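As you look at this complex, bear in mind that one protein chain is not there, while each of the others sits in place.
For reference, chains read A, B and C in written order, and residue numbers begin at 1 within each chain.
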């Protein structure tokens, strides 16, 4: 049986206790909203996308350590990156979390802090927590592209 | 296990092969209709009731040996009797067939040929066959009383 | 794998039952099938060691039970070659599956002036839900007639389908055994812009199923007829259709959010699975699918062709004109379900005599009253065979029938 330390790596607890990019953004920022109907976690992702770049990102909502830290690390990872980069990152993370998607993700993308989420795979129920913010980001990117 | 001869007494087969009072009656005769949704058996009971007496009865429909012979014996038993007698007979037969009803039936009533139906009790699935015509008679008596 | 009938029989404990010194001859599988040890043991072991609610709690046992439950969905999807597991919805039986389609798809898509097409050989489960909805919405039901040997009469099918919104039909008749040309019927439906709804209750347990090859839109079937447990049924539907449909039952699990003012739906398949699901039953169903897959559905079909041929031959040889077997004589067009009339003996009386010999058949209207009226009978005797039945059991049926004949000579 995997231990708690597999799941709750230090970096995860750090992002949980000190979440980066917390807050909201006013329009014209776009807003994506995600629920985990299983546990009630909620997340909001606010984005300003300009010239194909994620200029700013803020994250609001409530959730467990895994969903909150995943969101915080996500903000750090995609802020200032191109939309294309962000989308590739989403695919990469889902692949890492053993979520089947069509197409092959670019496994050359460096994960940085997000490497810490690999332990989640051993706790299948928590995968939904880890992926919630990423699905919500994908939705927000779609809205921004409209 | 009870044998076939417990169920199919000679008198039952006789009434099945030579059903009494087969046919229909025109209005002002009343008509009751019964189904056994389990097996598809259907029965029609036509009655002429005058001055509280069952003056005539005819029986139509299709069904198995038990339902047909029970109907035939029923016709013989109630024709010419008072409505009150007929109703008491219905209660008596249902009691014999182990069907719970409110109130105590008059067990002094002589069953005659219908005694042969006691074997049906050992074949619970066939009780519905045996009782179909009696329920239909009860309905027809209700209609006649209106 | 080659098909070893004696080994198959040994897998089904009930077939070893002996009553009054005589073996059980179970010929009522079209009604509900018996269960192999693999299914019984999977359920028992789950209840003894692993039982837990699914899709709600997060502890290890709950996660394990959820894996088994969702794993059953994946297995069923593979068994019928569904493109995606999320398109498989667990219901309580095939009847609920058909009600779900009628209610959710139907109430969103059918109104006055519309029409749907059913056939004269449908089970009540594929009639009554549509009649209930038609009474509310005012659309019309059209009926495909039958030929004299119990096949669908497609002479006027184009006329019937013109302007129709849906064509809902059984893949195999539960009374006549007729196997319908599902792929052709789906294509006909689509040519006329109708969706194709397939009642797979009698076909999925007995032959290979490929919903993509059929090009069907919905397929309903039941676990209990395919060596699986009672209490669980299945609906497969195209994702885009299921996605567009309103929910059916409301409650826990099928929601994304609930406020005093209203609710929002969960994604597929949860959207159609309100409340605590048949969990142990899904575990048993998964074992049933594994069992049938290991045997091979082609082998099941081949065995049933052989036993059908033997039964048709035996009954005809022994009883000649005394027996009228409904439906086609061509084993390429029929499954192993035989409905018949025997002399003038009422089906109920036939089944009673057969029961004295532990020969279990169904006597009645088989939940297909419109078809029975067409046959001019209010009941038939139905003997239905499955992968575990033998030619000896056909003989036992014939012997018992002969006795019924002697007893009831009118």
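Going forward, a contact is a pair of C-beta atoms (placed from the backbone, for glycine too) under 8 Å apart; a residue touches a chain by one contact, two chains touch by 3 or more.
Nothing here was measured: the structure is a model prediction, and the numbers come from that model.
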item	value
Residue of C:279, C:292 or C:325 in touch with the missing chain, whole complex considered	C:279
Residue among B:23, B:80 or B:124 that touches the chain left out of view	B:124
Among C:9, C:56 or C:137, residue touching the chain not depicted	C:56
For subunit C, residues in touch with the removed chain	13-14, 17, 19, 24, 28, 31-32, 34-35, 39-40, 43-44, 47-53, 56-62, 91-96, 98-99, 102, 123-125, 127-129, 131-132, 135, 141, 143, 222, 224, 229-233, 247, 249-255, 257-260, 262-263, 274-281, 348, 351-352, 354-355, 358-364, 367, 369-370, 373
Hidden partner chain, residues of subunit A it touches	1, 3-4, 7-8, 13, 17, 38-42, 62-66, 68, 123, 126, 129
Contact set of subunit B toward the excluded chain (per top definition)	1, 35, 37-39, 124-126
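To be clear about the criterion, only the chains that are shown with their structure count from here on.
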item	value
Neighbouring chains shared between subunit A and subunit C, ordered by label	none
Mean-CA-position distance for subunit B and subunit A (Å)	75
Overlap residues in subunit A, where contacts from two or more other chains coincide	none
Contacts with two or more other chains, residues of subunit C listed in rising order	none
